[in-house]
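One structure, as structure tokens, below. Some questions next.
Of the protein chains in this complex, one is absent; all others appear in place.
By written order: A and B. Residues from 1 in each chain.
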Amino acid sequence: MSQIKKNPPSDAFAPGDFEIVGADTAQSERFARRPVTYWGDALRRFRQNKLAVAAFFLLLLITIMTIAVPMLSPYDYAKQDLKVRKQWPSADHWFGTDDLGRDLFTRVWQGGRVSIAIGVLGALIVAAVGCVYGGIAAYFGGWVDMLMMRIVEILSSVPNLLVIIMMSIILDSSSIPTLLLAMTITGWCPVARLVRSQMLQISRSEYVMAARVMGVPPLQIVLRHMIPNTLSLIIVNITFRVPGFIFSEAFLSYVGLGVQPPNTSWGALASAGQANLLFYPYMMLFPSLFIALTMLCFTLMGDGLRDALDPKLRR
Amino acid sequence: MKRAFALLLSLLMLCSLLTACGGGNETAGGDEKEQETQGSQTDTPDNTNAPDEVQTLSILYSAEPSVLDVARFLGIADRSLFYNVLEPLVRIENGVPAAAGAESWSFSDDDLTLTFTLRDNCWSDGQPVTSEDYATALRRQADPKNAFAFASDYYAIVNFEAVSTGEMDADALGIETPDDKTLVLHLTAPTPALLSSSEFFPCRADVAEACGDTFGTEADKTPCCGPFVLTEWTHNSALKLEKNEKYWNADNILLQSATLNIIPDSNAQLASFENGSLDYLTVSDADYVKKFQGRDDMSEMLIPSARTQMVVFNCKDDVFQNAKIRQAFSLAIDREMLAEVISNGTATPAYSLIPAECSVGSLNFRENADEPLLALKAQHSDAKALLQEGMKELGLGEDTSKLTVSFAWGATTATARTYAELYQQMWQDALGCVVELEFNDSSTHMSNVNQGNYQMAITSWGANIEPQFQLSRWANKKGGQSQWQNADYNSLVSRANQTVDEKERLELYAQAEEMIVTDAAFAPVYFAAQRRFYYNYLQGLTGNTFDTMGLSGLYTVGRE
Partner (left out) sequence: MLKFTLKRLGYMLVVLFIVVTITFFLVHSIPGDPITAMVQDLPEETRTVYLARYGFDQPLGVQYVRFIKACLCGNLGESLRYPGRKVIDIVRNYAPVSGVIGGLSLAIGFTIGILCGILAALNRNKWPDKLIMVIAILGTTIPTFVTAAVLQYLLTVTWPIFPTTGWGQAKHIVLPVLCMCVGPVATYARYMRSSVLDTVNQDYILTAEAKGVSQFRIVTRHIFRNSFLPCITMICSSIAGIFSGSFIIESIFAIPGLGKYFISAINDRDYSVVLGLNIIFTGIYILAMLLCDILMALTDPRIRYSNDR
């Protein structure tokens, strides 16, 4: 770019005052700052949402606590001490003790491990299976798509609760993996539908059509357009689904089909505490509080992510 | 709510219902009230404790009855309702058989024929109750088409077993009805405990035929001839009983109506009792006990439930086939601690199978027979050493920490888990082995246990008055749930069952009990009991475990 000197004083310019510096045509298209990528933009918008950021850090804190507390705590979450049964929160036992004298502070964080693991893993499994299934259906189209979607329809017509309960009884739900299997066996259906319809929608959209016309190879289209555009949807979906899994596990614990002792979960702790509700409300309070808090964080974070990732709301 | 906990509570409740009334026997807390009750019932009531004008009760009922048909019912919930709406030939009152539907009965000299003489009683529609009604019930119970679950209770009757398995025609049944008021039963062998262990209910042939499959499924399809009539039945919610004016003893029944509420959630049960929607309730929670003990308008009584909580060992299992290992696991149980923690101090530690309430004829069993586990315990002070011996015999080495056994529970609730962990830790501390817990819902658990698909399992067995009921269970071909087969034991029990002399019978039962408990086919843990709270206006409650008087003795005094 050319430089222009400031207005000279009274006397006129002489040609010698000017100097040819040339024009850098190569750099002329360059932006003043680095181009904003989709993810960078999303991150910026996510950061602006203070509530979502706070939720994210709170979740991070909860996760760290669930890992650290059971390791560092002087109490073992499964160790019973009948001398200190049903004690209210104190300096020794921050959240009190349960009916067998186990330290609730340690148990709540240990339960958090299981609950969060079930929530996150459940959502991830559902998302992964749903993506692959929905992606295949959308990619091949035709009778493959037709058949695959009919299967989804049939699976999602079986009442969900029935499937979960029967699977846990049949699989003898003594471990977390079987529990996860029972919960996800039909849970991926809505994700598959969602992914398929999103993929179809994108593949019919103008910019994909334009890319095709311009001769971009299919793999490139899938990598550049289909996946990023679906990914945002899936990420949002995962964050919204995590609380659902935590909640289902709590329900299963209430019915008696949740995680098996000595392991525990927030749901199991809360339903154990429900029996002592009147006299030892803290037994139910802490686990329910953490269920609520975690779900709240995931919801807020999900809201934030959706606003950040959804191009429609970009304004 | 927690299903199994509710189930447990309801089981307890159930027993309390079974024993709801009658007079006399001493139980903690109930004793004093008892005297007063009897006084007011027989004497002219004075003004201070005259029964109320309106006599109505609202109580908890354990579960939805399956079907109110004596030949098809499946649960204990049904049986305790039969005591209220039907009139059995004989009821248990104060722990002994008393005349009810039958005015009197007599055994023949060879003890093989039992003749009942019936009382004049009417069905609520006015028809007289005849001996044919009682015979109908037995015939229907023996009919394989009804697949009656408790058919084996009546195997003492000639050909009952063969008829019920379809091998013989119904005509072959050893029952006779010479006239409307006489019923004769022919027995296969002398059965001195028959009347205290089997019930004989009447059944209306005409109604059963008219209703077909739906007989006993609704209030209007359930003919009644007991102290009460079933007037309303909202399935899974409540049953309503009203006094049967045509009942032979109607004059002595004060209660006019009762609502039996089916409430599965234990918190809801307690809340209902606390706000007066229920008149009495069995309470096990320590804090509620304390709370209700502080209430002036409530009283409590302790009722033994004649139920033995036990751990059964699978004697066909690779590890538990060894008697020393079984004994070690049995001796390692800290019964005092478990009774205290689990039952909140109501249960009694069990070192034997037969509860203290059982008797042989007029002799109390426990007073005349020592608890066999106490002797075993004195012999072997170190359970771990015993386990090591047993392991060596099986070639498993001496290191108990290498032994892993599983312990199965038939409930998946938080409470069940908590208790199971108690056992787990106790065994691991005492024996140094690894105990794995297995939780299944009760159906799966039962089917596993009955098929011998377990190592150790928790169960509980209710008792009848006579030890016969508890001991015969292990004397069949399979060897009971433990698959513990012992020919000596079997012959001992069957000899005892047919021995008419009380003293001799008791001696034989005691020997059998010692044999099975010492060999540790199972480990008795504690004898359950329940703490029942009731509002002070409620009169006539008794703690007689085995009584089958229904609600007929209850009434209220001074209820607002």
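Note that contacts are C-beta pairs under 8 Å (C-beta built on N, C-alpha and C of every residue); 3 or more make two chains touch, one makes a residue touch a chain.
This structure is a prediction, so every number in the text was calculated from the model and none was measured.
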| item | value |
| --- | --- |
| Among B:Ser164, B:Ser359 or B:Gln424, the residue in touch with the chain that has been omitted | B:Ser164 |
| Of A:Leu162, A:Met209 or A:Leu223, the residue in touch with the unshown chain | A:Leu162 |
| Per the touch definition above, residue among A:Ala23, A:Val144, A:Ile170 or A:Ala210 touching the missing chain | A:Ile170 |
| Residues belonging to chain A that touch the chain removed from view | 153-154, 157-159, 161-163, 165-166, 169-170, 243, 247, 250-251, 254-255, 267, 270-271, 274, 277-278, 284, 288, 291-293, 295-296, 299-300, 315 |
| Residue ranges of chain B at the interface with the undisplayed chain | 1, 3, 64, 66-67, 69, 72-75, 144-152, 161, 164-166, 213-217, 234-238, 261-265, 267-268, 271-272, 274-275, 277, 441-444, 446-448, 450, 459, 461, 473, 476, 478 |
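Rule of thumb we're sticking to: only the chains that are shown with their structure count from here on.
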| item | value |
| --- | --- |
| Partner chain A, residues of chain B touching it in the complex | 1-5, 266-267, 285, 287-288, 291, 337, 341, 411-418, 420-422, 424-425, 437-441, 444 |
| Sites on chain A touched by chain B in the complex | 78, 80, 82, 98-100, 169, 172, 174, 253-257, 260-262, 268, 271-272, 274-280 |
